[in-house]
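Every protein chain but one is kept in place in this view of the complex.
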Amino acid sequence: MQPMYRTMRLMRRSIVFLLLAAAAVCMLFPFFWMISSSLKLRSDIFAMPPVWFPKTPHAENYVQLFTQYRFGSVLLNSVGTAFAVTAGGLLFSAMAGFAFAKYRFRFGGVLFAIVLATLMIPMETGMVPLFLIYKKLGLIDRLIGVVLPRLASGFGIFFMRQYCSSIQNQLLDAARIDGCTEYRLFVSVVLPVLRPALASLGIIFFIEEWNNFLWPTVILRSPDNLTIAVAIRSLEAGVRTPYQLIMSGSVISIVPMLLFILFFQKQLTAGLIDGAVKG
Amino acid sequence: MKRSVSITSASVLALSLLLAGCSGQGGQAAKPADNGSNAANKPADSPAPKASPDGKPVTLRFATWDTGDALKIEQDIAKKFEESHPNTKIQVEAYGDGFDQKLAAAIGANDAPDVMYMWDFPTYHSNLETLDDYINSDPDLKKDDFYPGLFNYVKIDGKSYGLPAGFTTRVMYYNKKLFDAAGVAYPKEGWSWDDLRDMAKKLTDPSKKQYGIGIRAENDPYDLQGMIWSNGGSFISPDGKSIEGFMNGKGTVDAIQLLGSLIKEKVAVVVGGKNQQSGDDVFKAGKIAMWESGIWPLDDFKKSGIDVGTVVMPIFSGKPLKGVVSESAMSISKNSKNKKEAWEFVKFYASDAAIKMRTADLPVRKSVADQMKLNQDPLYQPFYKMLDTCDNTPAFLLNPKWNEVNRNLNSAIDAVISGQNAADTLSMAVKDSQKFLK
Partner (left out) sequence: MNALPASRGRLHRVRYRRGRLTPYLFIVPWIAGFCCFTLGPLVFSLVISFYDWPIVGSKKFVGLQNYISMFTDDPLFWHALGVTVKFALLLVPLNLVVSLMLAVLLNQKVRGNGLFRTIFYLPSVISGVALSMIWAWVYSGEYGLLNYVLSLVGITGPDWLRNPNWALAAMVMASLWAQGSMVLIYLAGLKNIPADLYESASMDGAGSVRRFFSITLPMLSPTILFNTITSIIAAFQQLTLALTLTGGGPLKATYFYAMYVYENAFKYFHMGYSAANAWVMFLIVLFLTFLVFKSSSLWVFYESEVKQGADNKR
């Protein structure tokens, strides 16, 4: 009986592994193409038949981005804004999500409906008015202007509220009976329970901000103030778009992302296991 | 009590964090007392000092739609200008395809760049400085040296809102090697669209994925006007008031249908489209024998080692050849605080030195073209011959609502390229556009 069970399990795992591996190849192949294209001449990118490996790698594409497009400052700007948005957004989302999930309060339903409603508002709607407001506040061409509107994330609140809903009330009540203040309750009971959710949402926030371009494109303009998504987007110019630069820019832009994911992969895994054990 | 205080303070802390973000930047300028005289406190990214009647340093914001190598040229021109004008700093802002979006938002917030690239004068002219006084009174400018037709494209109601910076006409490029291999004689001035069709037939070899000519999947109706005028058609009446019988008139319909039928006959291949291999690239790869375009790709074609020739556009038998000019100009924002410096920079852009640096389009000054002997270069000659035929007024200058009409026209032409009937789609476009012309 035992060996049979083991074979079954081994088979099942192999199938799962193969499925995952096949999906992984699909996911990874474009990256290969992106890296290879970033080292090509523009004309080779659309060559027929495709050039898989450039004969001579043109690393000067990268150099051009740092000299002509000041990718040094651009990268710093992106790291700064993405971290600010992630940290601030997580805190505010968790606070509000917890409140909506675990308290009954006047206008709570209405306010939560408003949170949901903010998700549905297309960014373009408020763009011009917001631009006028920014002009008044002197926020145009400032990175802080990119960060501020992202802190009040309807998505984050909704996410956290869904997550907080599954926290067991006994856990909270027990802490309350022990004399825990609501503030301590949030910091030392709720936040730890939320760790896997915070990790997931944090990664989502970080990456969304890293790639955010619509609003930053509108307000940022000095070459030294651009974020990387804006800088890459500003390379687009119809048929004369320097595709090779877009590709090298994209490669540069995913390196910090990879570092971020790999670094937080551990946190994420740990958080997830934690959550599983506690749940 | 203590409990509620702690939670209050938590929220207040969070709120003040948020507000600190708000005022930290916006407030710094508003509260000079806090910063005292400490100039180092000034945020590094604050706008550089403006106002300069007495020669204080000035930063001019210059917005362009160019990227890559073309942008490099502009950055170099700006640098050169800074060398000779030490008190003026040029901040080149490259908007790429986001040009209109960013410019419109900036104008809407009363925050336009001082100097900008411009072509769409009907849309923007009310926010631009009229330059006639500068142009006529500045002795260094030598207005007569410009190709005279170029000023027609920067004028609205007789006033000039820009200074021509570069232009191109449109010609037919051809790949001599492919012509030789197929035993077809090169096209010559005076050739017709019928000739083109015959040549294209002979130059097409589906087994090699080689075609006679490439046609854009998405055409800018503006660029097709030369062909349409050559066929006696036009998008709009000369007074700019009606499109019925023009946009769907015989001359227009037949010209556009011709593109569609070349594709149907499989002697033309559809190229380009967003993020797709452009016609320039396909031509360079030697897969199309003929390619209609402006001056922009010429340098690249020469460098890529194909044996390229140029020829004026074909005619419709018995009708005169007409061409269209694509022009970029430099304009100054009406609300710029540094118009004097801005004009200096705009003028510098049209100086001999700057024009020579601009290899991507044709010189706007006759003297420079003569000096560079472009008129004698067989590759450049057709561009100048085409210039002589460019005496029609493009539709967008005739009607202030043209952008709206153009939207429908654009879809109609796209539909023809993808196989629909030009008479039907253009009539539909006319019907859908009538409301804009009331």
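Here the chain labels run A and B in written order, and each chain numbers its own residues starting at 1.
By our rule, contacts are C-beta pairs under 8 Å (C-beta built on N, C-alpha and C of every residue); 3 or more make two chains touch, one makes a residue touch a chain.
Small disclaimer: the values here were computed from a predicted structure and weren't measured.
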Residue in contact with the excluded chain [from B:D132, B:E218 or B:E244]: B:E218
Residue, one of A:P57, A:P129 or A:P192, that touches the chain absent here: A:P129
Touch list for chain B against the chain that is not drawn: 3-4, 7-8, 10-11, 14-15, 17-19, 22, 100-101, 104-105, 107-108, 123-124, 126-127, 209, 217-218, 270, 273-277, 403-404, 407, 411, 414-415, 418, 432, 435
In chain A, positions touching the absent partner: 13, 16-17, 19-20, 23-24, 26-31, 33-34, 48-50, 91-93, 95-96, 98-101, 103-105, 108, 111, 114-130, 132-133, 148-149, 151-152, 155, 157-159, 162-163, 165-170, 173, 176-177, 182, 186, 196-197, 199-200, 203-204, 207, 210-211, 213-214, 228-229, 232-233, 235-236, 243, 246-247, 249-250, 253-254, 257-258, 261-262, 265, 269, 272-273, 275-276, 279
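Please note the rule applied: only the chains that are shown with their structure count from here on.
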Distance from the mean Cα position of chain B to that of chain A, given in whole angstrom: 36
Interface residues, chain A side, partner chain B - complex: 43, 46-48, 68, 88, 91-92, 95, 127-128, 131-132, 134-135, 137-145, 147-148, 151, 181-184, 186, 217-218, 221-225, 233-242, 245
Partner chain A, residues of chain B touching it in the complex: 3, 6-7, 10-11, 14, 17-18, 21-22, 24-26, 29, 45, 47, 61, 63, 65-72, 75, 91-98, 101-102, 105-106, 108-111, 113, 209, 272, 277-281, 284-285, 287, 296, 300, 304
